[in-house]
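Remarks on the structure that follows.
The complex appears here minus one protein chain, its other protein chains still in place.
Letters A and B mark the chains as written, and numbering starts fresh at 1 in each.
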Amino acid sequence: MKQLRFRFVLFSLVAALLLSLGGVPVSTARAQDVTVLPVTWWGSQTRHDRTIQVIEMYEAEHPNVDITYEFASFNDYWTRLNTQAAGGQLACVMQQDYAYLAEWASRDLLLPLDEYYESGAIDVSNVPEALLAGGQVGDHYYGISLGTNSQAFILDVDAFERAGLDLPSPDWTWTEFEETALALHDALGIWAMGYGLEDVQMWKSLLLGLGELPFVDGQLGYEDDQPIIDYYNMILRLQAAGAYATRAEQLEFTSIENSPIVTGLEVIRYQWSNQLSAVWNAAGPDRHFRLWHLPRPEGGQSQNYLKPSMFFSITAQCPNPDLAADFINYFTNSLEANDVLLAERGVPISTVVREHLLPSLDAAQTEAFDFLARVEQDFSPIFPPDPPGFSDFLNNVYTPLFMEPILYGQITPEEGVVILRTEGNAVLQAAAGN
Amino acid sequence: MQNVESLRQPSTQLQIRKRNRKIAQTVLYHLTVGLVGLLMLYPVLWLIASSFKAPDEIWTQVNSLIPSQLRIENYITGWAGFGGFSFAVFFQNSFIYAGLGTLFVVASSTIVAYGFGRVKFRGRTFWFTLMMLTLMLPGQVLIIPQYIIFSRLNWINTFWPLLLPRLGGDVFFIFMIIQFIRGIPMDLDEAAMIDGAGQREIFLHVILPQLKPAIITAAIFSFYWTWEDFLGPLIYLTKPELYTVSVALRNFSDPNTVTNWGAIFAMLCLSLVPVFVIFAFFQRYIVEGIATTGLKG
Partner (left out) sequence: MGQAEAGIPITDLSETADVRPGARTRLKTKDFKRNDLAGYLFISPWLIGFFLFSLIPIGISLWLAFTDYDILGDWRYVGLQNFQQMFFSDVRYGRSIKATFEYVFVSVPLRLIFALIVAMLLNTKRRGVYWYRAAYYIPSVIGGSVAVAVMWRQIFGRQGVVNAVMAMLGLDTVNWLGNPDTAIWTLILLAVWQFGSPMLVFLAGLRQIPQELYEAASIDGGSSWQQFFRITLPLLTPVIFFNLVMQTIGSFKAFTQAFIITGGTGAPLDTTLFYSLYLYNRAFVTYQMGYAAAMAWVMLGIIAVLTAINFKLSSLWVYYETDVR
């Protein structure tokens, strides 16, 4: 009896499965006069929903266009995209990242956008040139920014009040930062800051503030290591005083929602400006945050630059690049589309769109828009996109051979910069050799 | 049987002591096993509790197992999925993949295991070694070549790249069933062979019935591993309507923008239900094992 019942269950399971398999499309037939435009992006649920809504709006206005789309989370996206590139299955419109743009452009996987800018097919008349510059690799534009970002220190306004300190001036120096951090720690007993000073993007920013470039011609672009040494010594001093989290303590916080500022364990937090929403959401609506310029070296220039948070690019294999350009134009300039997107990818590059959206923003986004406006008054020009081999540099040299050993006290900053230079140049050279 | 009868005579004290010891043993058993069991479950309870918490509460009230209010919103927002594709679609895809995948792989592995485990043939050691070797290569390097092959066949965004290879069995299960087969005494085989049975008959009527625990175990493993697998579906099922639950879960989280953690936890808890149900339903078949060896028949 049991055997029979067992077999029955098994067979009905199989039958159910086979039936449902029949419903899965193995291939889709399409009408002859409909053009297909594949689009792909990364993000989380909010972005997926809003982007799909915009896509449907575009399809409603263009009935002969069928947009197929795929999306994923950031890491999965690149795993999938790399595989698709190898297999020749790329979409037409793909979301790109500043860190990979140069790699992909140099492999001729992306189409230059220059002709579309010039002809107005992608209307950039309302976009300041500084915001287009980020998408340039060599002499051509390969991606259009979908939102502007800048590095920021998120300040917990209430904590500053409790400590009895004024908010710093926007052009504060690293010396003033160190004083403020120590004062905050003395007054409140928590970290002034928990993360960010050792991040590679801060290292790049520091060089920018010194008037240098991180990479030139596939090598490290600066000669003088002393400022880096001083900077890291500052970090070590702050750690010793308890005003800055040690690396060991940092590793516990891996997501924005989990960051110490949310639970009141730090006062200043380093993030990109479009990440303020996530922080504010996690911390709750009764907190108060401001976005602040980065500190700068003594006598140096602003460490802030206007970075495209992400791009849309047209892939070289796309059979319908003009259609792709038109979609991108809609995405960038249409007011209805942006009402839906609501600056989720960053502050829109078109000034017209920006002004249009201002009334509908929540507290975090209003602050982000305001911050970007302030940065536009005082910023340094963006450096060229990262050279090929940058991810090798970051993952196999900067973090494991330079930054972590210094922060764990295994080597001194003086020893570290030597390693950074020799090993760093070695991997950059190896990558450039291709 | 007569010995037992004679045991009825002695003092009730001995009986009482024996019974007390039995009770003590039972209590001790449940205490230790139950307590450690709770320890095993604690993280799961944390997940379930978090699935009902509001986003800020998840991070600010980390250790508490009791949410301040039972927010069903997490489940509703989570279930909604992305852009009109709800988790109903994702669950269906996962069932197809895990269900058919399990069926294919277990059936196939059993057959192959019998070949390696019971049949002597030339080259057996060679092929067995080769098979084990394929297990030892980290899969990441095979992804790209396999993808290129399947894309040439135009099988992207179908279930074929994921299901067809499973008809070849899986080395893990093959090896596992081989080990079980080798634990089965050959007496019945010989008896059947003397009666004129061929390999096929021996497989179907002698070995297969005795392999039930092994097969069920393999099925449970296969189902849950396939249910969890995301790398395959990630690159072969790229259209949103084909996403499996494992892939969809990851689409909620993004390191750079808002992540709806409540939704992730909620959907994760839901996705555990089928696996749990399958386990609960099938585990008794593992347990039943073999009634008798059938020699008396």
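Structure notes:
Basically, a contact is a pair of C-beta atoms (placed from the backbone, for glycine too) under 8 Å apart; a residue touches a chain by one contact, two chains touch by 3 or more.
Computed from a predicted structure; not experimentally measured.
Considering the whole complex, the hidden chain is in touch with A, B. Across A:175, A:395 or A:429, the residue that sits in touch with the chain not pictured is A:395. Within the set B:53, B:71 or B:250, the residue that contacts the chain not displayed is B:250.
On the side of chain A, the interface with the absent chain consists of residues 75, 78-79, 82-83, 85-86, 103-104, 107-109, 246-252, 254-255, 258, 389, 391-392, 395-396, 399-401, 404-405, 408, 410, 434, using the contact rule stated above. Residue-level contact of chain B with the missing chain is found at 26, 29-30, 33-34, 37-38, 40-44, 46-47, 50, 62-63, 108, 111-112, 114-116, 119-122, 124, 127, 130-142, 144-146, 149, 164-165, 167-169, 172, 174-176, 179-180, 182-187, 190, 193, 198-200, 203, 210, 213-214, 216-217, 220-221, 224, 228, 246, 249-250, 253, 261, 264-265, 268, 272, 275-276, 279-280, 283-284, 286-290, 292-293, 295.
To be clear about the criterion, only the chains that are shown with their structure count from here on.
The distance from the centre of chain A to the centre of chain B, with each centre set as the mean of the Cα atoms, comes to 38 Å. Taken together, the chain A residues at the contact with chain B in this complex read 6, 13-14, 17-18, 20-21, 24-27, 42-49, 51-53, 68-74, 76, 79-80, 83-84, 86-89, 255-258, 262-263, 272, 274-275, 277-278, 281-284, 344.
Chain B meets chain A in the complex at residues 55-56, 58-60, 77, 82-84, 92-93, 95-96, 99-100, 103, 143-144, 147-148, 151, 156, 158-159, 230-231, 234-235, 238-242, 247, 250-261, 263, 285.
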